[in-house]
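For this view, one protein chain was removed and the others were kept in their places.
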Amino acid sequence: MIATKNLVTLFTETRSKTEQLCKPLEIEDYVVQPIVDVSPPKWHLGHTTWFFEEFILKHHKPNYKLFHPDFAFAFNSYYESIGKRVVRTDRGNMSRPGVAQVYDYRHYVTNELKDFLETIDISKEIEHLLLMGIHHEKQHQELLMTDIKYILGNNSFQPKYDDHFIESTTEKEKFKWISMGEGIYEIGHTNLEEFHYDNEIGRHKVYLHKYEIANKLVTNAEYLEFIKAGIYNDFNYWHAEAWEWLKETGISQPMYWHKIDENWHHYTLNGLKPLTMDSPVKHISYFEAFAYAQWKGCRLPTEFEWEASQNNFKWGQRWEWTESAYLPYPGYKKAPGAIGEYNGKFMVNQKVLRGASVVTASKHTRPTYRNFFHTNLRWQYTGIRLAK
Amino acid sequence: MIATKNLVTLFTETRSKTEQLCKPLEIEDYVVQPIVDVSPPKWHLGHTTWFFEEFILKHHKPNYKLFHPDFAFAFNSYYESIGKRVVRTDRGNMSRPGVAQVYDYRHYVTNELKDFLETIDISKEIEHLLLMGIHHEKQHQELLMTDIKYILGNNSFQPKYDDHFIESTTEKEKFKWISMGEGIYEIGHTNLEEFHYDNEIGRHKVYLHKYEIANKLVTNAEYLEFIKAGIYNDFNYWHAEAWEWLKETGISQPMYWHKIDENWHHYTLNGLKPLTMDSPVKHISYFEAFAYAQWKGCRLPTEFEWEASQNNFKWGQRWEWTESAYLPYPGYKKAPGAIGEYNGKFMVNQKVLRGASVVTASKHTRPTYRNFFHTNLRWQYTGIRLAK
Amino acid sequence: MIATKNLVTLFTETRSKTEQLCKPLEIEDYVVQPIVDVSPPKWHLGHTTWFFEEFILKHHKPNYKLFHPDFAFAFNSYYESIGKRVVRTDRGNMSRPGVAQVYDYRHYVTNELKDFLETIDISKEIEHLLLMGIHHEKQHQELLMTDIKYILGNNSFQPKYDDHFIESTTEKEKFKWISMGEGIYEIGHTNLEEFHYDNEIGRHKVYLHKYEIANKLVTNAEYLEFIKAGIYNDFNYWHAEAWEWLKETGISQPMYWHKIDENWHHYTLNGLKPLTMDSPVKHISYFEAFAYAQWKGCRLPTEFEWEASQNNFKWGQRWEWTESAYLPYPGYKKAPGAIGEYNGKFMVNQKVLRGASVVTASKHTRPTYRNFFHTNLRWQYTGIRLAK
Partner (left out) sequence: MIATKNLVTLFTETRSKTEQLCKPLEIEDYVVQPIVDVSPPKWHLGHTTWFFEEFILKHHKPNYKLFHPDFAFAFNSYYESIGKRVVRTDRGNMSRPGVAQVYDYRHYVTNELKDFLETIDISKEIEHLLLMGIHHEKQHQELLMTDIKYILGNNSFQPKYDDHFIESTTEKEKFKWISMGEGIYEIGHTNLEEFHYDNEIGRHKVYLHKYEIANKLVTNAEYLEFIKAGIYNDFNYWHAEAWEWLKETGISQPMYWHKIDENWHHYTLNGLKPLTMDSPVKHISYFEAFAYAQWKGCRLPTEFEWEASQNNFKWGQRWEWTESAYLPYPGYKKAPGAIGEYNGKFMVNQKVLRGASVVTASKHTRPTYRNFFHTNLRWQYTGIRLAK
């Protein structure tokens, strides 16, 4: 269990970190929503704040006065239990509340919550909700960064976020296959004292057959071979649904790649740069990860294979697509009420990603962490680790 | 012909008026595009500036240096002749160039053009282009106001634009029919020295049969009767296409009307207010105007009937839907080049509106002015004058 | 007024003609609806029958027994007044009632109506409804032919309808412009004893300026020049809406044209044939007719110009697109009840076509007849006559 003081520190640090991530933005950047998946930064700032107000202050702090009666409508995301909300596709149409007012809202709620925490003995329930809110905000810190990248990277002026952000590190090890033996493995979160989500508990046994898994991620150079081999035009390597998707979208390279006068570039948070060949490929869909693996005569690991072997390789630069569908672990029950809407209701037609990325918040991942996205999405820092 | 000095004054006043209209906005309001027809105010500011840069400075001012090489891409609207441009639906996804930079762009072009005009003898061609640019900007002043109203009025917080804006004046006259005799009338612009668009020249004769036209516009109170009579649910009064449109959109009242606790309100630029019963109805589509007229056993006037009789009534509060399709006058030829894209290419599947509205720029209308919109659009200040 | 005997003859001949048109069909051809505008032949057979049952027999024949209580649901087209009906897009999904049963329905209603007519003194009202039904069926005879052509011509096997159908005749006259003087012309139907639709009455004066109109239609050879000149790729000649339509659909030639090994062919009711160069172009949209005229430095005539000059040229091979929007004539009132749904509710966003085509039923057109279609439609036998 975490001491109160540490908990308050964790809370204030998280709150302040989110705001720090937005420092390089112009006010205009806070407002836009170029595609439905990308929320305006202003909305992330408000939504993470609303979570603390709605689930803690409103119900637990005596005489708490809402910052504004209509902000729940503006900043609820998808909690059906909580009532009406701005349609998701409309987030980018709301010029008000303005950025300054959203910051006021943040500071008001941060202070109210600090006050509250300092005056009470933190109960198990409050601690749980608080940690939930903190990790919810950390999760949004990652989305904030990928959404900012999308907003700037899809602007025809290709403005940079800053000069120093490092999106990739070269993995220096030589490629090798790690061999894993057949047998029963235990999967799922164990240390129940530590923070975790409901989708990763239910520690349970799985039987794995002999497999091999790569010690490092597929690089840009390797992915370029895949492009040059013409695989984007060869249906043999793609799922039927992926092939339709390619024809509809015209996609033929990772998101943010640009070929300029025969030289490959990619947009990064530091602006448009020549493609770095030895860094791990990023911003690809599951469909592309799968096709790449097919073409190499390999496959993607399952999430169980990944978890069972993850001690043997470095990870953390990219969210790694697995072959596993996002499904409940044995014995999974969703929590009652709105908090229960967090994970369970998305357990269909999505794929699990394991690991973490360069924009994952500190302490917001672990070997049992289950991230999940639809098979066509690319704006996250996603990558490929092969298995066979 | 206009003296140079007057022309420069007209130019600088127009430029400054546009900026004055934006004074009450927050930076965030400049950015959003809630529906495809509504452009971000920032875009209007840039686009009207680009017009002067593209059509005058770039081609006529010696050694003119573009403010930014990519701004043409960002601020071209629909001129196919000029090259690529941001897709219309993407205008609200562009956070950059920011508002401050757009104002810099404006001031740069305004000054460059003033300099240019002061150093030359203004040729007929330059005068024509300049007047074109000025009236183009005046036209965008009206769109700017209707777009601002849409942005604020569709925000769930219903923020006001300012406290003083007057959208409606009561027409004090008693209703009466004005009778017009059968015969030949002359239609179209006459004073070719005065500024005009190419769609209104070609003064020509039309034969009109006896008709009567209302001396005043349909009021909110009268339109409310139409609603109460259940006509939004009675197909008999609607075009087949209108009936489909009603079923798809669920529309059952003018845009910006809200029924709150059994009392009708409307959003105005001064905020949400009780509906003023005796002001002219506004923000209705052609479909609704037509159905209203049908229900009253009347019809809408043609644009020729309107023009022939307009001396006999007051107009200027609302753009008045006519029964006329937007078509070329006899002898109409579109101008060569990009300037020719202004009017002719829209002459299909739209309706003519006559008059002016409370947000029409000063001196930007006249009895022969032909405005035009698609039959389902409502975000302009549109109204109804009956005929029979 | 028409003698009873003649009326009965006209009725039975019309009924029998419709069935004769379907003779070459296989049962399968009666069922399909490849696009929403094209109805299954079976539906035309049923719908024209339902019209007589619904508007005459049901209300006027004592003790008339409906053929089947649910056929009104299956065969109503768009009459909101009459009640629910199969959604238009679903017509091709209804395998029942089968073709044989639809013919039974036809014969039942034909016989019942003949019986009825023979036992009564035909009142003015019945005569009007009967003529309405007959002309309604004649109109559907034309649609039947164009729908059959679409069904067969869009089948990859390109089956022929028969061997003898003549779609085009060469217009032997040398091209010349017919000059028409300025002045007042009378427009609209005159002989009110003769059958006519409500949209063509209201004989009225229009003032026409001097114009010239072509004595013959644009030929395939001439249209081919337009294609070769690359005008399908040059936005300058197209309406903005037309340009969008071209980009969406990829259209670059008239419907039914195919380029096979560098030689142009067209699908006709006799099967796929080499393009006949001197026959009038057909199956083009208003958008294309307009662009062609622009490219020739001409324009399309208005419907008034067409009517005023039609005595001076041959017409009847193609429906000729005019520049006129489909609007009510002065004094137009739609009839009360379902019959009134026939014309008025379509008077928006469509264009008038004048003349007739090779598949127009005998005696189903006249100089004042106003046909109308949306600007993008091409499956009718449409053509181009130039004016200037």
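Per-chain residue numbering starts at 1, and chain names A, B and C are given in the order in which the chains are listed.
In this section, a contact is a pair of C-beta atoms (placed from the backbone, for glycine too) under 8 Å apart; a residue touches a chain by one contact, two chains touch by 3 or more.
Treat the numbers as computed from the prediction; the structure is a model and nothing was measured.
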| item | value |
| --- | --- |
| Which displayed chains the unshown chain touches | A, C |
| Contact residue for the chain not shown (choose from C:92, C:280 or C:383) | C:92 |
| Given A:7, A:206 or A:308, the one touching the chain that is not displayed | A:206 |
| Omitted-chain contact residue, chosen from C:154, C:215 or C:376 | C:154 |
| Contact residue for the chain not shown (choose from A:107, A:136, A:160 or A:239) | A:239 |
| Hidden partner chain, residues of subunit C it touches | 26-34, 42, 70, 73-74, 86, 90, 92-99, 151-152, 154-157, 159 |
| Contact set of subunit A toward the excluded chain (per top definition) | 78, 80-81, 184, 204-207, 209, 211, 235-236, 238-243, 286-287, 290, 299, 323-325, 327-328, 330-331, 345-349, 375 |
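Simple rule for what comes next: only the chains that are shown with their structure count from here on.
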| item | value |
| --- | --- |
| Given subunit B and subunit C, the chains that contact each of them | none |
| Approximate Å spacing (C-alpha centroids) for the pair subunit B, subunit C | 37 |
| Inter-centroid spacing, subunit C versus subunit A (mean Cα positions, whole Å) | 58 |
| Multi-chain contact sites of subunit A, meaning residues that touch two or more partners | none |
